[in-house]
Every structure is written in C-alpha cells, then in structure tokens.
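All protein chains but one are shown in place.
As written, the chain order gives the labels A, B and C, with residue 1 at the start of each chain.
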Amino acid sequence: MRIDVEPRRARSLPFIIAWLILLVLAGVSLVTAFLGVGVWAPFAQFGIAAMQAAIVFILFMRLKGPPSLRWVFAITGFFWLTFLFGLSMTDYATRKGWPSSYMPTRPGITTLNDGP
Amino acid sequence: MYSWIPFWPDTAASSGHAVNTLFAAELALSAVIMLTVVVMMLHFASRYRKGSDASRADRVQKTWHFEIAWTAATLGMFLILFVYGAQIYVWLFRAPRGDEEVYVVGKQWMWKVEHPGGQREINAMHVPIDKTIRVVMASEDVIHSFFIPAFRLKHDVVPGTYETIWFKADRPGVYRLECTQYCGLQHATMQGKVVVMSGPDYARWLTTQGVHESMAEQGEKLFRAHGCSGCHGDNSTVHAPSLNGVYGTFVHLQDGSVRLADEAYLRDCILNPRSFTVAGYPPIMPDFSGQISESDLLKIVAYIQSLSGKQETRR
Amino acid sequence: MTVTTVDRAALPNPTEEPSYLTSENTVASWLFTRDHKRIALMFFASITFFFFIGGMAATLMRLNLATPQGLLQPAVYNRMFTMHGIIMVWFFLIPSIPTTFGNFFVPLMIGARDLAFPRVNLASWYVFNLSGLIVLYSLIMGGADTGWTFYTPLSTIYANGYVLAAALAVFVNGFSSIMTSLNFVVTIHRLRAPGMTWMRLPLFVWGIYAVSVVMLTATPVLTMDTLLLAVSRFTGVGLFDPQHGGDPLLWQHMFWFYSHPAVYIMILPAMGVVSEIIPCFARRPIFGYAGMTIALMSISILSFFVWAHHMFVAGISIYSGVVFSLMTFFVAVPSAIKVFNWTVSLHKGRITFDAPMLYALGFILLFTLGGLSGMMLATLAVDVDVHGTYFVVAHFHYIMVGATVSAFFGALHYWWPKMTGRMYPEMWARFAAILTYVGFNLTFFPQFILGYLGMPRRSYTYPVDWQVWNVLSSGGASILAVAYTLPLLYLGWSLFRGKRAPINPWRATGLEWITSSPPPKQNFPHTPIVTREPYRYDPENGTFVTQEGTPYAE
Partner (left out) sequence: MPNSAAIVPEVQYATIKQQGEVAQLGMWLFLVNETLFFGALIFVYFIYRTTYPHEFAVAGKDAVVWCGTVNSVILLTSSLTMVFAINAGAQDARRAMVVWLYATIGLGCAFLGIKGFEYYLDFQDQVVPVVNYFAKPGEGTAGELFWVFYWVATSLHAIHLTIGIGLLVYMLWRIRRGEITSVYYAPLEVVGIFWSFVDTVWIFLYPCIYLVGRS
C-alpha cells in the first residue's frame, strides 16, 4: 500500500492502521511488564516505545516526504541525547563509590592496587 | 629542581615532582607556540602594512598542505601531552595500600584530620616523610576540595562517599592545605597546614598528642553501641557475614556483581545495606543512613579494617 | 581608512527611503517592532546594562582583593562573585554577539528582509528582560551565594542567598537563547538570497550558525537541570543530595553538558567576527575559508564531548577522566587551525590598523594565550594541580573576556557606521583598543601566577605574600574599567556629532555594505543576487569585488 502523508492527498486508512498498530504495541508493552522477564522487560518496553515514536514521527508528524531537512532536525535531538547518555556512562559505569550494582563492577577496577 | 625560578611554588612530594616536569614541558611548549604566533603576526603586520611596498604577488593559494601539516603537528603534540598527563593522573588517583592512613573529614569550614592512633587535629595534618600516606576523605555537608599546593595534589571531597588519595612527602617543612571548592560563607578560611616531619619527629609528635584511644578502638565501641556486633560479632547466631578479614577482598553480592571491599564499600554497606546484600545472606540488615556521623563512620570503618589484619596494628 | 578615489561606495546615503531608525518614531513602534535591526538595538541596550552591572560586581571584587584584609564582608564578596558570574555568563557573554550583531547582520549578510520568525525574535527580547528582572530581584534582595555553577548540595540545602531566584533567572534566560538560536538556524537554512550558497556565506554567518546549533542542543539540558535544582531547593526533595540517594555529580554532569558548550557559545560568534574583520583590514581573502567553516562546525559538535574535563578532580571515575581529557585535546585542534589561519591571513595583505583590526589582533593573541592555558588544563595531571585555583580563573577570562569581549568591541566599531549611520572617532577608538589590551593582560596574567602558587578561587582573603600579584591585578582591572567605559562615551558622542557614515566605509565585500547606512526598514531596495564568495579583496592590484559581483578600485 502506498502511504501518502501529504495532507491534500492523504487517505484515512493508513493512519487508522498505524493507530491500531500503536495500540497493539502499547498492549504488548503492558503485558511484558507482568510477564516476569526480569531485566529484559525494560529493554522490551523502551524498544516498543521507540517503535511507537517512530510511527508517530514518520506518519502522524509527516516526517515522510520532503523536505529532507526535517529528517535532520528530527534526528538531531535524539543524536545529541546519545552524547549525554553515552559519555556520562564512561563515568557512571566505572565510578568507584557510586553504588552501581546494576552494572557489575569488574574485579579489574580496584582502589587497592599495589602502588605506582 | 625548579626552586631557582621565581614564582615557583614549593615542591615537597613525589607527586609534585612528576607534575612539575610536565608543567615545565607545557610551559616551554606554550612559549614556543605563543612566540611563533606573535613573531608571525608582528612580522606580517609590519612588512605588509598599508604603506609598505613589499610585493603582494604570489599569495599562498594551496591551503590544504599547510592546514594538514599544522593540524597533524598540533594533534601529535597534544597526544603526547595527553598520554603523559593521563599516566600521572592514573598514578595519582589510584591509591596504593600505603604505610600510614590518615582520615580527613571536611565540614563547613574546617578540615578535621584524624590519625589511626586517635590523634585529632583541626586544619592541620602532620605526616612523616618518605612514607606512602593514604588519605581517606569524607564530607559532612557540601563538596569540599582537599588541596596541598606543594604536593600538586587535589581531590574533591563529595558527601555521600569516600574519596581516597595518597602521597609520599619528601621534604620536611610546613605547607599549605586548602579547600578549593567553594563551600559557603567562610570557604576562604577553610585552610590549614601540612607538616611534613622526619620519622622520629613524627613519632614524638604522636606521643605528645595525649593518650587517645585509637580509631579502631573507638570504632569497636561504636560497633557495639549501634548493635552491629549483635549480628556480625563472633558469637552471633544471626546469619550475617563475618567481617573478619573482609577488608580488601572481593565480595560477591546477591545480584551477581563483585565488589572490592574498600572503605567506600564498607561505608555504603552500613548506610544502604539493601543495595549490597552479600550473596547467600538474607537482606535483613537495617540501614543506618542519617544515624551515624561521618567521623563515627570512619571509626567503624577503621575498626572493620583492623579486623582484616592486612593493615598494620594500630598504635 | 582613507578613501582615495570617489565611487558609489563612498557616496553618502541615497536619501529616498527613511532608515529603520527614522521610519517610525513612536515608543510603541520600538516596543512592538518586528524589525530584526530594532530588536538588535534593544538587545544591545539590555546587554550593555547587564555588562555594567556585572562589571560593577567585578570592580567590588577586585577592590576587595587589593588587600588581604579585604573591604567587603565575606557574605557580600561571595554574593558579588556569584552574581558577577551569573550576570556576565548568561546576561552578557552568551547573548552578546548573537543577539546584537547576529540579529542585526545575519539577515543583511545573507540578503534576507528579516529573520524567519520576527515575533519569536521580539518575544526573545521580552523573555530575556524578564529573566533579567528576576536576576536583578535576586541581586537586590541580596544575591545568591553559590558561585555561578550552583554546585549541589551547597545550592540546594546549605546556601542562604536567593538561589531560587537566580536559578529561575537562568531557567527563563534559556528560553530566550533557544528562541534566538532557533530563528538563526531556520533563517540561515531557508532565507538566503539567490546565489548565496553555503560556501559563499560570510564566516560570521557560519559562526552564528554553529553557535545556534550549540545553543539549541545544549540549553534544554541546563533548563531541565536548573528546574530540578529549583524543585530540590523549593520542596526539599533530594534529587542531588546524597542523603536521599541522589548524586551531587549528576548535577555537575548536566550542568557542564550545557556549560562547557556554553564556552563555545561565547567564542564561536567572536571567531566569526574576527574572520570578518581580518580580511577586510588586511585587504586579502581569508586564508583557508573551507578549513575555517569545517573548524567552526567541528568545534560546535566536539564541544559536547568534553564536558567532564571540569570534573577531573570532582570524583568521577579515572577512566572517565582519561576519555574526556583525550576528547578535550581533540577539540583544541580546530581552534589551533583557526589561529593559524587568521595569522596567515595577514600574509601579503595591505594592512591598516583601524580600531576593529586592533581589537581583532588583540583577540588572536589573547585567544592563543587562553587556548594554551586551556591545553594545560586539559592535561590531567596539571589540572589536578591547578583546578579550582586562579589559574582556571585567568584561563577562562582570557577566552571569555579577553577574546570574546575584544571581538564584541571589534564588531561594535566595525559595524557601528552601518548600525547608526555615524563614524566613531578613530583615535579614541584605537586608544581604547590598546588600553583594553594592556589593562586586560595586567589584570589577568598575574592571576595565572597566583593560581600556580595555589590561590584558590572564590576566596575573599589570601595570605599577605600574594598581595603583589593581587594589587597588580586590581590595578589592571581599573585600567580595564576605563577601557570598557571609554567606548560608551565616544560612541554616545558620535551618535550626535559623529561624521555621517558612507555606505561602505571599510570598503568590505559583504551584502550588509551594499545597502545604505543605516539600512532602510526592509534592508534592501531589491533582493540582492549573489555571484561571488566573500572576501574578494586583491591586495596586489588594490581592488575588491562585493558579493554581488560589483568590482571597485581602492
């Protein structure tokens, strides 16, 4: 099916289908929370959230179609967030004294090394 | 080594000498670069001033050769500096076991220093020469920064955790001790002195401080008073991990992670035990956050350390 | 600069159309204007006001530090340096060049009639002044006492001053930055005149573009950070308080995620200004135009990779320190390229030393010195030593005041004829430029020495053996104060008595110089068509070609 998001030519059906997919995804996300899949549940839930966001961005916010500059702008925010998350992880993942039990401290990282 | 230079601060520790050399190298490099820029600019400015009749023909057109050469040269120099600086940094901030330990608590607006033997000082720190001193620091309120200019050594003291640094002083004398992180009204007066003494002098100084209980002994009393010994004591029937010999070993936690039992870990365990449940033990320990002051905590930690026998006997 | 031959560029203005200054004269026509030029002037008034407020705080501080005993109460001193930092950073340096010269000249330089969203532009000014009122409230009530960095838990729990108001001012100020930068990015993308390709943009426009990208992506993180700070302080929840499980370093991470790029927010437009002035007064094309644009854009992205170099000793993991140190050296490379290019841009020129050029040359020297000290601070082990001392204070003043404010004054003199239609008195201006340079170095070079000796920053007192350096610094500051006040006087004078400015007094190539001085309300009588890259000066034959392609003899 060709999806046209340009408002003058857009038909309703693709949007309704997208909306249904969004609702189903929300349901799946809800279910994962009660399944008891442990540490993987957040990954599933945020993965689903990302998919939902992609659908909303591309169809409902009409990212599809020209001008391509909108793609650049749409991605920039998320791209910059990876700087914030990624580079601060160099600290949080390895800082001693920060109770970071979620990310196991490897034995190699010690404070009691035997001197210079 | 650099004492002949005016405006050069005292240097009195191994860390200071390491940083000195690096700083001098950077100073020389900076001078060369600055001079290059100044000479180029002055030369061009006078030679090609409006009134001069120097030839303006054949301006440099191909820019990429110059730019790539210049970029590569700076990048190469920067990488050398980076490696050099990072090496010393890692060396400075990974504290070895140390011959002596000193405990420092920063609070608005003073440095409280406590020696393992129980000797206490305020805004002063006496240390022996040529010994590796391990400094364990805590803050009772805001962020402070522990700075000894003559040792070129500084570390912030963040509340909520222990920071550990070390030094090895090599020249007797009295040096400045400062706080370099703005910590409130009297930040400027949160200063003191570091007294580096010869071994015998230091021993004599320790004895003149009056008879004190050692930190570990004080810690043992607190250990009982807060009821820790009820579960962690030798005769306890409660299923709690024994603390004998735990300091400096690796502890396996319930969630599968492995932690080194250093001072910061012991502190976290006391204050927030649920996050550090040891594998195979029930999570029954109450948390003590907000109930024990930083200096008391240090004493309890010192006591637990003393149980491991890896530290020298106190006093 | 003397004009040897008479041509159209040197003729007085064609008088058919009233200028943007005189087209309407009511107060409402200013307060509700949508003209980017008027908004630029209104911003200019606002930031000049804050510059002098911040400057007064600095004066009090240097007065206090002239003697070890000091003059002010400790509490007053602490509040003064805090307010000096907050006002100078957010109310002068960050908005300075973009909101005034950016607002005024970006549309002119790209051949547009206005910015893309004029109402948003005006709103930005109002929001800026609202935040200014809040910061003035905080100042008048007694000021905040946390340092401009608002480190937690000092700022959330322990400080007594009007921290909430100051944080709120920073929060609101962020919206102004965002609105201004958003406008620039869209305008530069979409409203360029025919023929104005990216590689024909003047470097000032590139600088403003780069800075807008940084502002747009860094500011929201600070906005959220200050919001959380305000929530913590107002309600007492411990988001950054270790007693409640919070992490004080998280505040610092987010703060510096903004505030390190903020340093580039201050310096990038200044680089753009200098890249305009140098080719114009050296009468030759800029050396390595493409390299300059690449350097600007790479700085604007790399600036986000280096923030934790403010935290090397703050208790972050040492691995993190090593990573951020490496990144910091990378970001220094494009800056080094730029210094090299500016200097070589003097080669085989036909150089005149008018005031803008003096400011620009001063910029290069101060920026180089500031940059070299930055290289030392990027080196981990040296940072361990000098972090938190006056060495750092001297370093960032070299960049932020030495370089940026020099460029600001350079831009002010360079574009003054276009903005007001009047020439400034050249001799006074040269004198002020040289005085700035002397006063600045006298103020801040001793602080490098003080810092290496170990004087901690933000201290109201110091041991007596450091007094020599502090007196030198205070003495320099008084010279600097004169040098910064002088332009206010003679520029004010020139508004009424100055010589009428010709269309193109500097005989420069940009589009802003093809319209009358001051420009008409809609900038250009006709939409310009660009056929040339900028800076087509020819020192060999003494000619130049504007971006429209019109050749002129000197």
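Note that in this section a residue touches a chain if its C-beta (ideal position, glycine included) is under 8 Å from a C-beta of that chain, and two chains touch if they have at least 3 such contacts.
What you see is a predicted model; the values in this text were computed from it and never measured.
Taking the complete complex into account, the chain left out of view touches A, B, C. The hidden chain makes contact, of the residues C:Ile178, C:Ala477 or C:Val545, with C:Ile178. Contact with the chain not shown here comes from a single listed residue; of C:Pro18, C:Gly236 or C:Gly549, that residue is C:Gly236. Not every partner is drawn; the one left out touches subunit C at residues 107, 112-118, 120, 178, 182-183, 185-186, 189-191, 216-217, 219-221, 223-225, 227-228, 231, 235-239, 243-247, 250, 254, 522. Where subunit B meets the chain that is not shown, the touching residues are 272, 274-275, 287, 289.
On the side of subunit A, the interface with the absent chain consists of residues 7-8, 10, 12, 15-16, 19, 22-23, 26, 29-30, 32-38, 41-42, 45-46, 48-49, 52-53, 56-57, 59-62, 67, 69-70, 73-74, 76-78, 80-81, 84-85, 88, 92, 98-103, using the contact rule stated above.
The rule is short, and it goes like this: only the chains that are shown with their structure count from here on.
The greater number of contacting C-beta pairs, out of the two interfaces A-C and B-C, is seen for B-C.
Between the Cα centres of subunit B and subunit C there is a gap of 36 Å.
Within subunit B, the positions touching two or more other chains are listed as 94, 161, 163, 272.
Residue numbers of subunit C whose C-beta contacts span two or more other chains: 247, 249, 315. Only residues 69, 76-77, 80, 83-84, 87-88, 90-91, 93-98 of subunit A touch subunit C when the two sit together in their complex. Taken together, the subunit B residues at the contact with subunit C in this complex read 7-9, 18-19, 22-23, 26-27, 30, 33-34, 37-38, 40-41, 44-45, 48-50, 54-60, 63-64, 66-67, 70-71, 74-75, 78-79, 81-82, 84-90, 92-94, 108, 141-143, 145, 147, 149, 152-156, 158-161, 163, 176, 178-189, 272, 289-290.
Those residues of subunit C lying in contact with subunit B across their complex are 74-75, 78, 145-147, 151, 153-154, 157-159, 242-243, 245, 247-249, 282-284, 287-288, 290-291, 312-315, 318, 321-322, 325-326, 329-330, 332-333, 336-337, 339-341, 343-344, 346-353, 361, 364-365, 368-369, 372-373, 375-376, 378-385, 387-389, 449, 452-454, 456-463, 539-540.
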